[in-house]
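Of the protein chains in this complex, all but one are displayed in their positions.
Now for chain A:
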Amino acid sequence: MSFYNCYEKFKNFDYDSFFEKVTESDILRILNKNKIDQYEFLALLSPVAENFLEEMAQRANILSLQHFGKAILLFTPMYLANHCINQCAYCGYNINNNIKRKKLTLEEIEKEAIAIASTGLRHILILTGESPKDTPLSYIIEAVKILKKYFDSIGIELYPMTEDEYKKIIEAGVDSLTIYQEVYDEEIYDRVHISGPKKDYHFRLDTPERGCMAKMRNVNIGALLGLNEWRREAFLTGLHADYLQNKYPDVAISISPPRIRPHAGCFEDVYPVTDKNLVQYMLALRIFLPYLGITISTRESAGLRDNLIPLGVTKMSAGVSTEVGGHSTDDKGEGQFEISDIRSVEEVKEAILSKGYQPIFKDWMHI
């Protein structure tokens, strides 16, 4: 059994006629339920539910306070390299984009780590493109060993690996895996992943599960919003999270709802996802899966991020550079996308406090 079996059930689902049938009283009834099912989750993602965002927000706020309290965990990504053999239509690191490529040496990683750690951050997420030649597992493991000296939690957002490779990486000190499906719709997936190993839909879809089997502590999934009609992708992301949580109760599952940002060699064919849509997605998700972590990146603007805090965010990036070596070198590699919230860690921390929430810098340790 793979999540693909769940996906298949909804492959030919008529979303439009489902949404047409949802009524306002359905939404009110769902909002009064203790636990909601898949179809009720989908109803909360419907256009009709847009009329109940405030009610949904009140409910989501209470659930979030109960499960996570007034606390927001901070982390930052660290780009190790931007070499990539894939051709993803929506990404600046795409093999066909003529950008400055760079891979940090181990010394540079240490310098970058020192610079980031000096801001007080203790949780780090390392990223690369997909290039087994430039950034093989052995390189990642060496990097992790260095980062362990400076950080209490290390996450990875790399290319999909096998269960065994994940076990090795966990052994080295990694505790969290982020892997986005990008788009759950199989046809669109095939279209936007033009060439490279990433074309393998199934291998990618099962990657979070391999991470769970390898015993990652945290597994973070998501769809890149804008590649398909957002309500469908939001729905499938929720189902995927639910599937993983039920099958692997010892893993903390979280999701990110990234929206496509401008980048080098821009991709035009984007489905709109408004702020209101993003909010509806987060609220529906919180009500469907009250225990789920929700991560908001600096792709979103400072103002929006601050307003999202009470709606169920559990984790935020801060002080971000998407450039390789962006924190410590002048000779940077080009960024993956443009960030929107450019505030420093200190500024983000103050903003969280002024919202009545506690910024958390450390929520794990190597044990």
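In the analysis below, contacts are C-beta pairs under 8 Å (C-beta built on N, C-alpha and C of every residue); 3 or more make two chains touch, one makes a residue touch a chain; residues count from 1.
In this text, contacts and distances are computed from a predicted model.
Novice: The complex has one chain missing from view, so what does its UniProt entry call it, picking from "CRISPR-associated endonuclease Cas1", "Peptide ABC transporter substrate-binding protein", "ThiS family protein" or "Thiazole synthase"?
Specialist: Protein name of the absent chain (UniProt record): "Thiazole synthase".
Novice: If I consider the whole complex, including the chain that's not displayed, which of A:83, A:122 or A:193 touches that chain?
Specialist: Checking the options A:83, A:122 or A:193, the one contacting the hidden chain is A:122.
Novice: For the chain left off this view, which of A:41, A:68, A:139 or A:184 is in contact with it?
Specialist: A:68
Novice: So which of A:26, A:50 or A:363 would be touching the chain we can't see?
Specialist: Considering the complete complex, A:363 is the one touching the chain left out.
Novice: Would you indicate which residue among A:43, A:154, A:205 or A:252 is in contact with the undisplayed chain?
Specialist: Once the missing chain is taken into account, the touching residue is A:252.
Novice: So which bits of chain A touch the chain we can't see?
Specialist: Touching the missing chain: residues 65-71, 120, 122, 152, 217, 245-246, 249-253, 291, 353, 356-358, 360-365, 367.
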